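A single protein chain has been omitted; all remaining protein chains appear in their positions.
Let's look at chain A:
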Amino acid sequence: MSMTRRGLMAATAAAPVLMCVADARAQGIAPRRGGTLTTILQPEPPVLQIGVNNQGPTLIAAGKIFQGLIKFSPKLEPMPELAESWSLSDDKLTYTFKLRQNVKFHDGRPMTAEDVIFSVTKFHPEVAPRARAIFSRIDKAEAPDAHTVALTLKAPFEPFLLMFDVTACAIVPKHLFDGQDFRTAPAVQRPIGTGPFKFAEWQRGNFIRLERFEDYWKPGQPYLDAIIYRIVPDSQSRRLALETGQVMMTAAGDIEPFDVPAMRARPNLEVWTDGWEYFSPLSWIETNHRVPALADVRVRQAISRAINRDFIAQRLWFGVGKPATNPIASTTRFHDANVKLPGFDPRAAAQLLDAAGLRANAQGVRTTIKHLVLPYGEIWTRLSEYLRQSLRQVGINLELESTDAGSWARRIGAWEYETSINFVYQFGDPTLGVERTYVSSNIQKVTFTNTGGYSNPRVDALFATAREAQTAEERRAAFSEVQKILVEEVPQIWLMEMAFPTIHDKKVQNPVQLGTGVHASYDDVFLTA
């Protein structure tokens, strides 16, 4: 890759709206209409209705069928999608969205303010926990006319707009859901959205086919006739499918990181690692503070210093993603680049363990900690094996336990673990995706809450300040302070700012344009001849 996307972004940062016409057209390639994009989806989603299911693969495929009011650039600037424009009242309470006039659902019915209000106030709050938490802050939802929506909040909420991406709040047709059980309505099996592609066929275990929606609101688009998602369960078979040209593109976790260098070396393929800025998954050693050794801040600091994050990023992930420096990923808003975890230093780690009173026995073991391996593929097993090696160097015996996805989720949710690996989406803003792991009000027996049980009143107060503050500046101050405290106390031991490789044949144009990458609608993706 001669020029990274990030470099290109810097060049065009002054004109965010122009970014969607970046790569291909900047290189002078005119969009070509026609052709079918073949790619892979893994694991197979249970249903394609966003909201009813919000797994990664569901969001990728259904992101072509549904759309949100706005979408986000890699720098998380909002850009128009179903809303042409939007404004915020001076009291920071009322968000007014002007909707596009000519948008139709795939069943031919027009999309209006009624559908938007239904999606925001009824559909998503009923089925999706994240939408429930945020949209409950809405006091009034009104439609002054058929193409205007005014949402008035009970109190100002600065990150509100981030909730209107298709992956968080897809606009669904009110007439197909109203008055029914949203999870079992027939439309869940035949999803109807406003997106550039409509659902055509799904042979379970085999493929999902989406077809061009002829009445799409952008004239002449989408360029592709169809997108076919093949379901290929084995990672080596996926790699072969890409290498032999049986599919044109892979995304997310399709290709294992250790296979990425070989893909980079192939002249017909291109590898992106950006397009995940909106999600910014951060991985960490999940620590349960109810385990006496792990409740001691010195032990957590020692573990953190005994790990070489550069090694993990370069030798395990082969440069896909980068070392974490603090609890907020560098691509998430309010990341403070000046707050950094102390570096790799096994001797300092040993001193910290000495100070914590953990002395080595005759075998050189200070303490034994159990570790639940994340059952999401071989790369995670390799990571846990590396951690065992590194911690053994400082006298901590990490005892690995294998499990499957069902047991893992149950045991994390029930606090039945000592350490594990977890990675969590940050959704662009610490209030949306970081706070939940550290505030004591969110200590729950449910996955992706503060399952570790960390509790610090000062941290609680700072997150609350940042949540309620009206301006970005006030929020930034609170988040900077919280990052300092968390880096000092390492309640979770952060490892990597993760990214996932999007690998595609060079004839595929524009596959990664937004901060949501392959989750975008793909109305501007085309194939060169």
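In this section, a contact is a pair of C-beta atoms (placed from the backbone, for glycine too) under 8 Å apart; a residue touches a chain by one contact, two chains touch by 3 or more; residues count from 1.
Keep this in mind: contacts and distances are computed from a predicted model.
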| message | As a check of understanding, state which of "NADH-quinone oxidoreductase subunit L", "Monovalent cation/H+ antiporter subunit D family protein", "ABC transporter permease" or "Cytochrome c oxidase subunit 4B" is the UniProt name of the chain not shown. | response | "ABC transporter permease"
| request: Kindly state which of the options A:102, A:180 or A:206 is in contact with the chain not pictured. | output: A:206
| Which of A:241, A:339 or A:493 contacts the chain that the document leaves out | A:241
| Touching the absent chain when the full complex is considered, from A:34, A:144 or A:233 | A:233
| Going by the touch rule given at the top, which residues of chain A touch the chain that is not shown? | 36, 38, 43-44, 46-47, 53-56, 128-130, 132-133, 183-184, 188-189, 203-207, 209, 226, 228, 230-234, 236-237, 240-241, 243-244, 246, 404-413, 424-425, 436, 444-449
